[in-house]
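With one protein chain withheld, the remaining protein chains of the complex are depicted in position.
Naming follows writing order (A and B), and every chain is counted from residue 1.
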Amino acid sequence: MRRRVLSIMIMGLILVPFLFSAVAAKTLKIGSMSPLTGPYASDGTDIKNGTRAAIEVFEEAGGMPGYDKIEFFPQDTACDPRQAVSSANKLINLEVVGVIGAYCSSSTIPSSETLAEEDIIMITPASTNEKVTDRGLPYMFRMCGRDDDQAPAAAKFLKESLGAKTIFIVDDKTTYSQGLADGVKKASIALGMEVVAHEHVNQGDKDFSAILTMAKRANADVFYMSLQGYSPAAMMTLQAKRLGMDSQIVTQDAVFQPKYMDVAKEASQGVFLTYGFTDQTTPQYKAFEARYVPKYGKIAAYATYAYDSATALLYAIKAAGSTDPKMIKAELMKLDFQGVAKHIKFRANGDSGSSYIAYKVVGDKFVPYWEPVNGLIK
Amino acid sequence: MIQEFKKVWKQYTIGMVWLLGLLWPMLGIHADGTLTFQKTLTVWGYILAGTFVCFMIYIMKSGSSFKFIADPISRAANGVKSASTALPTWVWITVVMVLVLIYPQLAGRYGTDVAITVLFYICLGLGLNVVVGLAGMLDLGYIAFYGVGAYTYAILNTTYGLAFWVCLPVSALTACIAGCIVGYPTLRMRGDYLAIVTLGFGEIIRIILNNWMTLTNGPNGILGIKPIGIFLPMFENGFTFEHIWVKKLQFFYYFALGLAIVTAIGVHRLNFSRVGRAWESIREDETAAELMGVNTFIYKLLAYAMGAVFAGMAGAFFAARMKFVSPESFTFLESAMVLCMVVLGGMGSIPGIILGVIALVALPEIFRELESYRMLVFGATMIIMMLFRPSGLIPAKRVGTRSEEKEG
Partner (left out) sequence: MRLLPWHKPHLLVRPNNLKLRKLNTMEYFIQQLINGLTLGGMYALIALGYTMVYGVIQLINFAHGEFFAAGGYVGAIALAYFAGIGYMDSHPIICLTASFMIAMAYCAYLAVGVEKIAYKPLRKNSRLAALLSALGMSIFLSNGMMLTQGVYDKVYPGELFQGRFDFGMVTISYLQIMIVSLTACLLVGLNLLVFKTKIGMAMRATAQDKTMSALVAIGSNKIISLTFAIGAGLAAAAGIMYGLYYGSVKYDMGFVPGIKAFAAAVLGGIGNITGAMIGGLIIGMVEIFGAGYISSEYKDVFAFIILIGVLYFKPNGIMGENIDDTRV
């Protein structure tokens, strides 16, 4: 008995190191939450790298007055709500001032509630579901577009540019995919198109032959694929082509990743998708490109948004002169400048506006194809 | 010394050469048509060095070459032991209790977070211990009951607004029912089949949680669960009760601690009771137990249900802490991890399980840089424990003695 008690005591000693959680020098702590492992790891790594690039640029320009350095803590959410919440808890423990993240709307929404309890600013570069900013959280901001802008844009594209009459919709039940799929369904019906079916698959499924055979049987004009990430989308595209499903495949912004063409190869040619418009001719974009590409590789979907989010946050902290969330928020609302991805100006609820256009896969690039106001892009 | 271990040396070298052949195709063949050896040899070199060191320690220990270190250590250990027997038990227990109670004040937010996770896994480990360690049934779908408990509280709270303490027994009850449903068809099966069928049930429950959108909101999880609410007596204007939410982590630590203590006491009492003895007899030899009049089916079902109850309660606390549940927390990998903790610590022994949980949850937090090797270590631990010390780090104490042990 005594030996047992003694052994438990010795075990407890293992927990002693935690008693000495050290306090570091004067550093400004910024965190990021994005999937660094799992099927969405490439997008998540882009977000991490974009934030890092922004911090580097900021430190080169003089850094943050009053602080020795800016410390960056990237966290891995793996697009899993549970891991996102525990990453948020970790960042709260680390006492970060702001968080850039997350990627999947199903991760952003729960973790934002956790962060909101501690009044930590969160700017998401990639979560497009409406609920992210609709809940009225005071410190939640969004740099990318919203799905209730993306869905009508997609429906308009289907009707005006493709002239589709029937649509077969598939989603994987996550907040983002299903939200967008529902939005497209509603908007399409409002525009007079017929939604032949709205089917679901599971996140992580590999075999889509049954659903694709169903789609083939339905033979709709358009197959709208709303999946969380390029990897399942690529597999579905490959299998669709192999099965001879000939409906035109249209998908959404989660698939805007060059790796999509690597995996789906020939099958991906001619696929359309909607994504926020990024003007690649602005000087800001070119400067970002010159800086980012040599160190981190190709610019994929969300590096630009993450860069802008981090830049906005750092500017606001500098202008506010303190880490008080209320003052940082006041400064964020005052921001009005041309960022890398878009013009940055936050609205009252934290959104920064969306401008979705349709791209087409040609070769190994995404080519801008159609925009809602003027139609086909020449 | 080398002579005696010739056979072991031979096995070791064959193993290392085999490993090299295994690593090279994975690391050395590249898509641009090149065959490299550099990376393979580096990785192999590290593994070789590590295992060689362990191997030499093992040989030298068996060959008593470590006398110059081992003797002073054992003398010191004996000294500590005799010192510890000098004071009565209750003093030690009080010291431990005091340390544990003031821990949140000392440790800060991060340490408390880790400690709460440890406490939850202790509850799960103790519950699984009832099924695996006491009754001897390998359950690979155990985490599903945890999930059932958590989701019960989540759904009841968000849909009907029921308070935590009302939902806690309901969670335990639903988990118990789930345990009975899972147990009923599976308990007549052989050991190996039992394992895979429980795994199947665990996966079925997780898939249902993931897909039943109207009930569980699918993969997006349930948000907005209220934390534990308690009434604290306030003595300001007379004697009134004030309702507060247990949101602060430090405060929640005590609830988790309470749960762990209740579970530990429960499992301990079960172990040293008639039920526990029946379980032990079933574990050791089912046919003999049946012959001696032990209704094996009912007792096995009881073991299952009790394990599920502990898991269900822990699940409700988990939901109250995270204020959010999603199916991803309840995968087979979690089940395997809890099993690993039980196996490492010692099946059937309560202090062993506590040690196993601390080793497998707290230690990785200290070795943060080696995060990606965590699961590798888990797998290797299971294999090594089974090969060298199947009874675990702190083996269970048997109830009563066996006749062979008496004579010896």
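The rule is short, and it goes like this: a contact is a pair of C-beta atoms (placed from the backbone, for glycine too) under 8 Å apart; a residue touches a chain by one contact, two chains touch by 3 or more.
As the structure is a prediction and not an experimental result, all values here were calculated from the model.
Visitor: Which of B:I59, B:I93, B:L106 or B:M189 sits in contact with the chain that's absent?
Guide: Hidden-chain contact among the options goes to B:M189.
Visitor: Would you write out the residues of chain A that touch the absent chain, in ascending order?
Guide: Those residues of chain A that touch the unshown chain are 37-39, 41-42, 162-164, 173, 199-202, 206-207, 209-211, 213-214, 216-219, 221, 231, 234-235, 238-239, 242-244, 246, 248, 262-267, 270.
Visitor: Even though one chain is hidden, which residues of chain B still touch it in the full complex?
Guide: Considering the whole complex, chain B reaches the absent chain at 15, 18-19, 21-23, 25-27, 29-35, 43, 136, 138, 140, 185-186, 188-189, 191-193, 195-197, 199-201, 203-204, 207-208, 211, 332-333, 336, 339-340, 343, 372-373, 375-376, 378-383, 385-387, 390.
Here is the rule we use: only the chains that are shown with their structure count from here on.
Visitor: Taking the mean of the CA coordinates per chain, how far is chain A from chain B in Å?
Guide: Each chain reduced to its C-alpha mean, chain A and chain B end up 35 Å apart.
Visitor: Show which residues of chain A lie in contact with chain B when the two form their complex.
Guide: The contact residues of chain A facing chain B are 1-9, 11-12, 14-15, 17-19, 21, 80-83, 85, 89, 92-93, 106, 109-110, 113-114, 117, 172-175, 202-203.
Visitor: Taking the complex as given, what residues does chain B use to touch chain A?
Guide: Result: residues 80-81, 84-85, 89, 92-93, 95-96, 99-100, 103, 106-111, 113-115, 118, 207, 210-211, 213, 218-221, 223-224, 247, 322-324, 326, 328-329, 351, 354-355, 358-359, 362-363, 365-366, 394 of chain B touch chain A.
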